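Following this message is one structure expressed as structure tokens.
A single protein chain has been omitted; all remaining protein chains appear in their positions.
Our next item is chain A:
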């Protein structure tokens, strides 16, 4: 059917051709000029709000509304025309994404054994990697280990004390090395 229509369109007058050019920028769903335009991998143009609603309507059958190729939210390309002030990804703004559907990729630090690390409980890491850190980190449940405790707090004094102790231990160690 589409093939049969082809010869006729080439004969059309200038006015009709102009109209055809304009229709190329129309959203395939609302048939209006595409706002927050996105293009699918199969090359079909939509308003992001329109495409989003289509994908929400059929969560189990995510296909292009035009050619029925497989599509997904993550694989559409936003289009930015010249002079658009905010070059923000339309996918981030218009329809707020439903919460809880998309889980962030896990930040795997390469210590699969130290599973407590992300929960704010730093003791296990402290014991494994840096034994001296154990003393300070035990007081820091629930927050990342600060580089130094605020001056004047009991914790600050304790840290000062400990560092003096370690200094003396180091001095004694060096002396022992020299004497041996």
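Convention: contacts are C-beta pairs under 8 Å (C-beta built on N, C-alpha and C of every residue); 3 or more make two chains touch, one makes a residue touch a chain; residues count from 1.
Just so it is clear, contacts and distances are computed from a predicted model.
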Name under which UniProt lists the unshown chain, selected from "4-hydroxy-3-methoxy-5-polyprenylbenzoate decarboxylase", "Adenylyltransferase and sulfurtransferase MOCS3", "DNA-directed RNA polymerases I and III subunit RPAC2" or "E2 ubiquitin-conjugating enzyme": "E2 ubiquitin-conjugating enzyme"
Considering the whole complex, which of A:31, A:162 or A:175 touches the chain not shown? A:31
Among A:39, A:63 or A:79, which residue is in touch with the absent chain? A:63
Considering the whole complex, not just the chains shown, which residues of chain A touch the missing one? 1, 5, 8, 28-32, 44, 50, 53-54, 57, 61, 63-66, 68
